[in-house]
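Let me begin by handing over the structure; questions about it come next.
Missing here is one protein chain; the remaining ones are kept as they sit in the complex.
Note that the chains are named A, B and C in the order they appear, and that numbering of residues resets to 1 at the start of each chain.
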Amino acid sequence: MAEITVRFFARYAELTGCQATSVEVPESATISELLERVRETVPGARDLPPRPLAALNLRQVKLDARVSDGDEVALLPPLSGG
Amino acid sequence: MAEITVRFFARYAELTGCQATSVEVPESATISELLERVRETVPGARDLPPRPLAALNLRQVKLDARVSDGDEVALLPPLSGG
Amino acid sequence: MNKLTRARISVEALLGQIQSGERGGTCVFLGTVRNDGDVTAIDYSAYDEMAREEIVRLIGEAQARWPAAKIIVQHRLGVVPVGEASVAIVAAAPHRDEAFTVCRHMIEEIKKRLPIWKKEIHADGTSTWVDPSGKQIAGGLRDS
Partner (left out) sequence: MNKLTRARISVEALLGQIQSGERGGTCVFLGTVRNDGDVTAIDYSAYDEMAREEIVRLIGEAQARWPAAKIIVQHRLGVVPVGEASVAIVAAAPHRDEAFTVCRHMIEEIKKRLPIWKKEIHADGTSTWVDPSGKQIAGGLRDS
């Protein structure tokens, strides 16, 4: 199994009442699969959009990217910097 | 007759050794005609280019613009501000 | 010099780091918090570690494309009152065409790629997350 740190930002942090949590998924799970685990285990996460932006180890990735033990995955509301 | 103040700038002032002078031309003469008088009366002005940039009362004009008594005409080397 | 900052942005300080006799054109872009409706300020938050890395990546990509250019980016975090700058880009290049092009490129990329979020603070003390499409949403989720 892989232990993944999941981080929530901005509106998503408000939604879950959580900034970071730890989730276990099978090694090489996709971010989509990780998201399913997050929805099941983190209160409020059911209301996340079906396909949020995601970053894996500080880089934006598609939802079919695969995770490994120790990775950090962040769920990002639509960016609005500038 | 019209008395015109003629001003020289930058390289043209160096060429004539003069920043401003007064030239008489017939009322409603064109700037080209004024230029001919300038070439005849101002030492060094023979070396002005045939068709320099000119300004009449602080606005750039073509050489067929007409002058009146009291006008100020400036002869401008190619502009290089900025 | 490229950074996220909670202090007011000093353009003069940024220029001091980048202006030089090598580069004849410098283009600066400042994004300023606007008084839209009853907005009094915007509270900026970021995924700090990623935003810092993304700024480095963005500048690296731009400098690969425009090797003679020099670029600085600063983005403010926290509460920025109306009328103050939230982001500053300084791009200097040997000639002005490149300075403008690089500066414009950088602000477009920053808006697309930096993990930063805005929350508008209203005169009555309430606040709303800003949807990048320009619409405001109070709690609801409009992205899909």
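Descriptive notes on the structure:
As a convention for this text, a residue touches a chain if its C-beta (ideal position, glycine included) is under 8 Å from a C-beta of that chain, and two chains touch if they have at least 3 such contacts.
Bear in mind the structure is a predicted one, so any value in this text is a computation, not a measurement.
Looking at the complex as a whole, the chain kept out of the display touches B, C.
Taking the complete complex into account, residues 7, 9-11, 14-15, 47-53, 55, 58-60, 74, 76-82 of chain B touch the chain not shown.
Considering the complete assembly, chain C touches the hidden chain via residues 10-12, 15, 19-35, 82-85, 92, 94, 96, 99-100, 103-104, 107.
Please note the rule applied: only the chains that are shown with their structure count from here on.
Distance between chain A and chain C, defined via averaged C-alpha coordinates, is recorded as 25 Å. In this assembly, the C-alpha centroid of chain B lies 50 Å from the C-alpha centroid of chain C. Taking the mean of the C-alpha atoms as each chain's centre, chain A and chain B sit 74 Å apart.
Shared contact sites, meaning residues of chain C that touch two or more other chains, are absent.
Among all residues of chain A, none touch two or more other chains.
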